[in-house]
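A single protein chain has been omitted from the complex, and every remaining protein chain is retained in its original position.
By letter and in written order, the chains are A and B; residue numbering begins at 1 in each of them.
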Amino acid sequence: MERMGESPDKRPETGPDTGRADGEAPQRAPEGTGTAVAAGSSEAGTPGVSRSAEFVRGRRRMTWLVPLFVALPILAVLVSLTIGVYSISLPDVCRIVWCGITGTKFTSDAYANPQLAYNMVWTVRLPRVVASSLVGAGLGMAGAVFQGVFRNPLASPYTLGVSNGAGFGAAIAIVLGLSMGFTQGSAIAFGLASVALTFAVASRSSRSNVTLVLAGMLISSLFSSLVSLIKFVADPAEKLPQIVYWLMGSFSEVSFDKLVTILPLYVVSVVVLLCYRWRLNVLSVGDVEARSFGVNVTRDRNVAIVAASVISAVAVSVSGIIGWVGIVVPHLARMITGPDYRRLLPVSLSLGAVYLCVIDDVCRALTTAEIPIGVVTGIIGVPLFLFFIYKKKVNW
Amino acid sequence: MSNIDLSSRLSSVSRRGFLAGALAVSGAAAAGALGGRALASEAADAKKAASSAASSQQEAYVDVDEVISQSNADGSWTFTDQADNEVTIASLPVKRMVMLQHHSLDMVCQLKQQDRVVGVEANWDSDLGDYMTTVFPGIQDVTLGSNLSEWNVEEIAALDPDIVIAASQAPQDAVQQLRDMGVPVVIVSLRGEGKQEEAQSPRLADADAAYTNGCEWAIKVLGHLTGADEAAAAIWDFVEASRETVDEAVGDISDDQRVTAFVPMKEDKTYGNDKYVGCMLLRAGGVNVAAADIQGNGSYTVEQLANWDPDVIIIQDRYMDLYESFTTDEKYAEIRAVKEGNVILAPYWTKPWGNPDTDSMALGELWLAHEFYPEKVPADEVQQRATDFYQQFYGIEFTDTVE
Partner (left out) sequence: MRLTVEDVSFGYDASRKVLQGMTFTYESPDVMCLLGSNGVGKSTLLKCIMGELTPTSGTILIDGRPVRSYSPREMAHRVAYIAQTHTPSFSYKVIDVVTMGRTSRIGYLANPSDSDVQFAYEQLEYLGIERLAERPYTDISGGERQLVMIASALAQQPEALLLDEPTAHLDFGNQFKFVRLVERLRERGMGVLMTTHFPDHALLLGCTTAILTNGGVGAQGPAGQVVTEESLRTIYDIEINIRDIERRRVCIPGSMTDPLGREDRSSGAGKFETGSTRRP
């Protein structure tokens, strides 16, 4: 294990009792822990500093991760803002973004109508780029959470039926001719309803972990059948194409309004999961072990599942069903960070944002008649996943 | 061919020249007639090679007057429809018609033969407009579940029709089933040049000629089928007279003077090259900006629209939502046409569509010319022509006002 970014000179020796959450300092074992092991061990270290303290100081810290994975999505967003048929250079994009933030007027000689360039960035590209980043980040994170709590490499944000539930909600709203806002709300509501149904079905069994996945499959296929039924009865000229398009996933219909409605739910869930990152580690080791370690397994797992489901549902409500992101991104992230959720979760967020943002760029750039992004993520995601398996990177 | 006089042929070639120039990356768009003609024939050659269905123009355009003048010895009539199917009608005029093609339905009403219609496609209201309820009282009673592209064969067969008029996107199996039952099905595509691989995105050697021929064929064949040959000829004469007026007024507009126009459809689609609305714009002294980048019906993005930078945006009044979003959505606000208030709502009787109706040619082209060059085509002239057309053919009062 190479020790990248270790910074031994910067870490002052901290006493073992500082910074404790509840003031409960670990007590040394009564009999003196080190003595039984190796008599000569203390000679290796500096006098007065135990080997364990030395070990803690020498641990590999991925300090480079933080700036890198904060910078990546920002960079991806800025570069994405330059992509489009109407050409605006990267420096101009940066200036336009800056003008928008500071509320100043964008002026430039390079454009016949600078305000048009400004609008192109702020009202046409930005909502879409932000949406794809948010959805990608959310799905990446939710996928990582589901894989952990189910200890299953194939678990995804859609394992508990969110996607088909949301698809059903959207399809119903489309058939009833409801507005965009209602369609989105209906997608969220039915997405969460399907998770609730999955829980209800699984609660009859004591081995809730396996049964949950199984119940999720059942509920998922139930809603999938219902969606098929709606597609069958939907008006083929007007409604059916809308439903099909929605199910394939796309960011072409996205707007800031759509994002603003989901933002509170999204942010709360992401924060909850980030707060849970250590707890997720413990949960992912095993139910019995986690319980012994003092974790309320059922409650904490349910909190994690609900939060991840909410993220998935709101993501789907914005973009339609985009598959594979929630499976591929966590694996990619795990290749970089290892299984530790303290790093895995933020990196999944970051990578998910970059991944979907870039894929949506491909969708926008390749053709003017847009390819639905859900199709592209599948086409890219499946070979990528096979590659991981081939390279034995799907490690557990 | 004989129905298209030489001058209109020539002008259509030069219009094609403009399109071809726009297609080519070279800046030769403003080249003279000669250069334009050379480009046009090049483009035409390329299209022909690309389209398996396209045969030479000589074969593609049938003389419809000749078609309706023929009849079999037993009094039946055999002709070839616009998708190259041979159809035989046992006796004329037909008494029970099922109209699964909305332009044809409209034309039958212009011929005042709606009594013969025993079934109409489900979406006539959104495809044509409210005025149909005035033109064709009782249309609700004959509305079917079938629409242009989805048919219920049993429902159609149960009406025991003498003829079914179908769109080019009609389901082929269902068409065949009806033919097997002995029900004649006539495909009306409103274009010459025969069957196309993609019904809604044709590749035409000469779009203007194809649509002119196709529309004339449709009105005259429908007239012949319903025993209203005279009315059909009168409608076509009206079309030609209108076109002559337009040509006199704006026919000499040079290509660099043309009004650039954009005509969106719902779901972020627009009419591209080889759609009728492009020909319409050219005749009215405008040009379709999307024709340079899009073939047939296709999706566009706001970014493309910003690059095209059209002078006007024309929105059909059957897409009021679209008009709403173009005039209020912030993302369009800085597009020049929107900013300058040049988003024009096309009234129901102008029909600037992908395929021509007789009134598209008789009134729509005139109206567009008026919108683009009001000093050359005054409003009261358009008002008068529209009033005449409605009076003479639909037999109802024209209630709209041209401003």
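The rule is simple: a residue touches a chain if its C-beta (ideal position, glycine included) is under 8 Å from a C-beta of that chain, and two chains touch if they have at least 3 such contacts.
Keep in mind the model is a prediction, meaning the values are calculated, not measured.
Chemist: What shown chains does the left-out chain touch?
Modeler: Touch partners of the hidden chain, whole complex considered, are A.
Chemist: So one chain is hidden, and I want to know which residue out of A:Gly181, A:Pro264 or A:Gly338 touches that hidden chain in the complete assembly.
Modeler: The missing chain is touched by A:Gly338.
Chemist: Which of these touches the unseen chain: A:Phe69, A:Tyr86, A:Phe251 or A:Tyr276?
Modeler: Here the residue in touch with the unshown chain is A:Tyr276.
Chemist: Determine which one of A:Gly148, A:Gly185, A:Gly216 or A:Pro346 touches the chain that has been left out.
Modeler: In the full complex, the listed residue that touches the missing chain is A:Gly148.
Chemist: Even though one chain is hidden, which residues of chain A still touch it in the full complex?
Modeler: Residues 1, 14-22, 24-31, 33-34, 36-38, 41, 50-53, 55-56, 59-60, 148, 151, 275-279, 281-282, 284-286, 288-289, 291-297, 338-340, 342, 395-396 of chain A touch the chain that is not shown.
As a working rule, only the chains that are shown with their structure count from here on.
Chemist: Taking each chain's centre as the mean of its CA atoms, how far is chain A from chain B in angstrom?
Modeler: 50
Chemist: Quick check: in the complex, which residue numbers of chain A touch chain B?
Modeler: Those in contact with chain B are residues 84-86, 112-113, 115-116, 118-120, 123-124, 236-237, 241, 252, 364, 368-370.
Chemist: Show which residues of chain B lie in contact with chain A when the two form their complex.
Modeler: Listed in rising order, the residues of chain B that touch chain A are 123, 147-150, 267-268, 293-294, 298-304, 306-307, 309, 330-331, 333-336, 339.
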